[in-house]
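The structure appears below as structure tokens.
This view holds just a subset of the chains, kept in their places.
By written order: A, B, C and D. Residues from 1 in each chain.
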Amino acid sequence: MASVTLTDVRKSYGATAVIHGVDVDIADGEFVVLVGPSGCGKSTLLRMVAGLETITDGEIAIGDRVVNDLEPKDRDIAMVFQNYALYPHMTVATNMGFSLEHRGTSKAQIAERVKWAADILGLEALLDRYPRQLSGGQRQRVAMGRAIVRNPQVFLFDEPLSNLDAKLRVVMRGEIKGLHQRLRTTTIYVTHDQVEAMTMADKIVVLNAGRVEQVGAPLDLYDRPANQFVAGFIGSPAMNFIGGRITPGGFVAAGVTLPLPAGLPAGERSAVYGARPEAFALAPDGLPATVTLVEPMGPETQVTLMLGEHQIIAVFRERVKARPGDTLHIRPDLEAIHLFDAETGARLN
Amino acid sequence: MKTELAPRTKVLVYGLMCVLLIPFVFPTWWMVTSSVKPISQIFAFPPDIIPRSFDFTTYGRVFELQPFAQQYWNSAYIAALVTIGTMLFSSMAGYAFARIRFPGANLLFMVVLLGLLIPSEVTIVPLFQMFLSWGMINTHWPLVLVPIFGAPSVFATFVMRQFFIALPVELEEAARVDGLGRFKIFWTIALPLARPALAAVAIFTFLHSWNLYLEPIVFLSSPDRFTLPQALTQFTDAYGGALWNVQLAAASMTALPVLIVFIIAQKQFVEGLAHTGLKG
Amino acid sequence: QDTVNLRMTIWSANEAHLAMFNEIAAAYQAENPNVTVTFDSLPFDTYTTTLTTQIAGGNPPDLAWILETTAADFVNSGALAPLRESFAAAEGYELDDVTEQATALWSSDGELYAYPFSTSPFAIFANNDLITEAGQQTPAELIAAGEWNWDNAIAIAAAVADAGHDGLIVRDFNYQIWQNLASIWRGWGASPWSEDGDTCTFADQPMVDAMSFIHNAIFETGAMPGPGESVDFFAGDAAMTITQISRASLLPQGDDAFDWDLVPLPAGPAGEYAVIGQAGIGVFANGANPEVATDFLAFMTNPENSRKLAQFFPPARASLLTAETLGLTNPLLSPEQLESVVIAGITNGVVLPGHEGFAQIQQTVRAELDALWTPDADVEAVLASVCDRIGSLL
Amino acid sequence: MAVREKRKRPFWTMERRDAAAGYLFIAPQLAGITLFVLIPLGLVFWYSLHEWNVLASTFRFIGTENYERLLTDRDLPRVLGATAIFSAGLVVLNMSLALLLAVLLNQKLAGITIFRTLFFSPVVVSLVAWTIVWSFLLQNNGGINGMLAAIGVEGPNWLRNPTTAMISVIVVQVFKNVGLNMILFLAALQGVPRELYEAARVDGASPFKQFRRITLPLISPTVLLTSIITIVGSLQVFAQIAVLTQGGPGISTTVLVYYLYQQAFQFHLFGYGSTLSILLFVIVAVLTFAQWQMRRKIVFYEN
């Protein structure tokens, strides 16, 4: 186990730069999740740590060793790929033991380590099967087995659950988390699944277009996103944004005036008003909004509304019996209001 | 995999295939049946579809008249060597062209493709001179080396390249992380996975070597070094006339094992090509 | 003394042939322990081609069989070593016993460049069963009556063809190996080119007459099978075939056997004649050991070994040309047949046409003659165009 | 942030190591191609500048004389014509028959493996045996005309008429080798996703339309590849022609490779033969290059 330090890391493919200087410190044993929109450079960054991509500039250190020019095999990392990359021509046991074979580990030791990993992951009965004979979840587990068997310093995961169906994803999420709690191996985990990021991470790194937008604990990012990008990115359904002006009388937007929390710097200014779907409550004295779509989802109801001229989504923790065209009265929770600079997107409150 | 055909269509397809089969099967049938006919009946007109008499001694004669067992062995081991060599070197080159970035890769690939364009009749004389100067005339070296490294292997390289392009790159990356170098990745990951494509390459290469005609005649001169296609021309009577029935018996024995191998391997083979997509 | 390996290319792969050659080689080796001889069998169809490739590649054999058609090429090219001196020096060789008739083709300016080890006359095999069945006189009867000429011969063939069989087949001609037609046109005194090989005589009257005769036999009377028709005399369905006597081995036995006869070629308008095919053995001047090779050739073709060779290859030595000697090795043939066909043939026969650059001439003529093998061909015009095309090659 | 010291990079960076591996991997093949293709080709070109009579052992530099001879060779235009017809006919027939067979053999039917094997079997049968049987069948009184006669048709004298002789050599060659292309097409057909046919069925396309609009475009890369291989192969066919027609009647079936073979090996004119070899090589190269250039227009590529 070791810390991982990225110092001003940059990556260009030919003339196009895709990572523009990233600094991240990952402590020993930490579980860090990289999120960001598609194409922002998550995989690239992870693969640079793995040694699968060269580092154009900057430095990556694992522990106190700079690994820039080390081969992947010399970095003492293990990686779990999105589609598992199991060797289809090897059994589960061989797949798992494969990396040890090339490190001069004895047969007996390999068998022992494989057994140890299989025990942890509940794969004992499957050791002689081939990957094609496994279900998606089992394959996932084998991929993890392959990673843990070596007891590497760092685990790297690139969207390891995105090929699984929703139900299995929940199960595997638990297992990965459990595994980390048990082994405490430093982990970098790429995903674009909100829930995974929120539930698994000690620390989330939000990337955007090759730059770090914010680093922090999940609920910190959720509660106090540093800017509009992070605010919009974390949380699902996404935060509603309404452009307008901060005035002493409230937040003036097209067709509606919204209440503002206290303690804002004085003075009028253009801003973006951010409210999560959960931040609205039904209240007879609330703002009138016209329903355009009602989506009941069991315990809660997701309603699309027109608030003035702005479309917003609200999630109510109750059954709402409205139909498109009805008017609902809603009230934003002032505690949970975010305000951002209209130009830079930086947080104002 | 297609959906089932309607019964009426099935009958139609079977019928059509049977009719089309005639020109494909008749010559082989004739070859096999004529091998047990007396010479005077072979060219009788109209031909006997079922021979009137069976004389299997021709098969024995094949071995009496020529060191046929030796020649069989020659063809077999040459074809095997060529096949193995081609599989190895073509898959290496195909792998590199598909997967490894190195300066000049495209240009070098074009150079290799050039090999596909040159008929063997064109280069046989210079090749003969080269092998002569290396003391390899009347040895099997030219028949092994030229196909493995020369023109015939280019097709194999091409097929392998297409296959490797389609192979998921993550497998190799996983192997790199698992501690393997390029060659080991190639050997333990890429090559085993290329089995279907290798099967296709193997059949094409084996057939090519097995049927090679001009080169053995040019390069070989002693009967105990001959290969089968060359040996087939050697069954003559005391005055140089062809012993047709014996020759056809030998020809039948030449074709049969390859057909059997094809039956066994055809599924792998077709799938192998299917996987490569063989896109130009 | 250095060991010497001699290599001799042959177009036979026949076991019996090889056994005999090896026996001779062994005998030679007994006297010359440092010499070994190997015999390379090349396929007949591509024999000259392969030989040429070896030569071009710089790897000529020490000795090689050479076909009559390419004799001129080899003899005149300087590729072959002269033989006369060594033969003359060889003890008991009796070079004079070898007929001049036979060596003519292989000599140039009085020097001998190859030994004619096989001189095989052309003759006619007849199927007397079919001929009598068609109500015709057999060739033997015609010979006895002194009426064995082309008009009668072709009439027999036509009659048998009319009876639903085939008439006369020029074996191996197949409308491609046209030089085999020499076995007919010599009867008209025709030849493709002048004696010195410089002038085309295809368009001369004798050839026009002979070719008209053949054309007529094919397309008018149907006495000869047409182009694209393969018939095998030995399968028993044709009246007669012109071929070399060595084909006797193909005669069917047992159930399929028929009453056959072997007769000389019939007389043509120009009288009686005979035609022979020849093969020689030459030594390559560029080989590694031309002297040893020449010495071996002298041994191989000395009287004693010539007698052995005669088992399979009609000899060129006058002393061996007796029905008795030949009968030993051709048990199928009667003494009369041997006398009238073989001995007379070898003694009087004209060799098939050959020429320097024969392959090219052969091919060019073949292509031109294709125009002749249609029912309404203009024989004279076609032959004129043959001369037109090959004039520059002669 | 502290100013980072520029680290010295080792010579064997990851890129360099990889490139080195690449060269090592292709080295055997490249060496082989150089030795067994490029050098011989160079030598052939060198020969083509000479008059070389093998028997007479004359090897004389004559510059471009052999090339000038190409222009005056009376037979060459007809040889090139025959080559064009032969290749075009062979390619068209081979490809369409291979496609038809592949489509038939791609059906889910009992015993289909047996049919595949039978259609493929000529590929493994000795060329000699194959051509001999066919020369026999194509005789004027041969099997084919026999069958035609049975249905009251008088067949032509196949090998003796310039047109039918050309058709015959093409057809015999196609039957012998179509199995290879058939297999390649079969493989390509199996690569077409089944959903596309289902979508097309729902869209109302008839089986013929499905073939023309879905199958054909999607296997077009394979069609291109096989057409290149087949054209190149067709320009190299000569043993069959040698047996069946010997280039005749006249020189109607004398294709370029047969012609060069005759010149070099039968007529011993190696210099001129080499010149014809170079001509053949140029033709093959130009055709292949042209097809390759056209591929973007006529072929559909996934990526």
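Some points to look at:
We adopt the following convention: a residue touches a chain if its C-beta (ideal position, glycine included) is under 8 Å from a C-beta of that chain, and two chains touch if they have at least 3 such contacts.
Treat the numbers as computed from the prediction; the structure is a model and nothing was measured.
For the assembly as a whole, chain copy numbers read A x2, B x1, C x1, D x1.
Heads up, the rule we're going with is that only the chains that are shown with their structure count from here on.
The chain with its C-alpha centre at the largest distance from the centre of subunit D is A.
Rounded to whole angstrom, the centroid-to-centroid distance between subunit C and subunit D, based on C-alpha atoms, equals 39 Å.
Subunit A and subunit C have centres, each the mean of its CA atoms, that are 93 Å apart.
Measuring from the averaged C-alpha position of subunit A to that of subunit B gives a distance of 54 Å. Multi-chain contact residues of subunit A (touching two or more other chains) are listed as 51, 71. In subunit D, the residues touching two or more other chains are 15, 17, 136, 141-142, 270.
On subunit A, the positions that touch subunit B within their shared complex are 47, 50-52, 71-73, 77-79, 81-83, 85-89, 98-99, 102-103, 146. Listing the residues of subunit A that touch subunit D in their complex gives 7-8, 51, 54, 59, 66, 68-69, 71.
On the subunit C side of its complex with subunit D, the touching residues are 48-49, 52-53, 55-56, 73-74, 77-79, 175-176, 226-231, 286, 357, 359-360, 363, 366-368, 370-371, 373.
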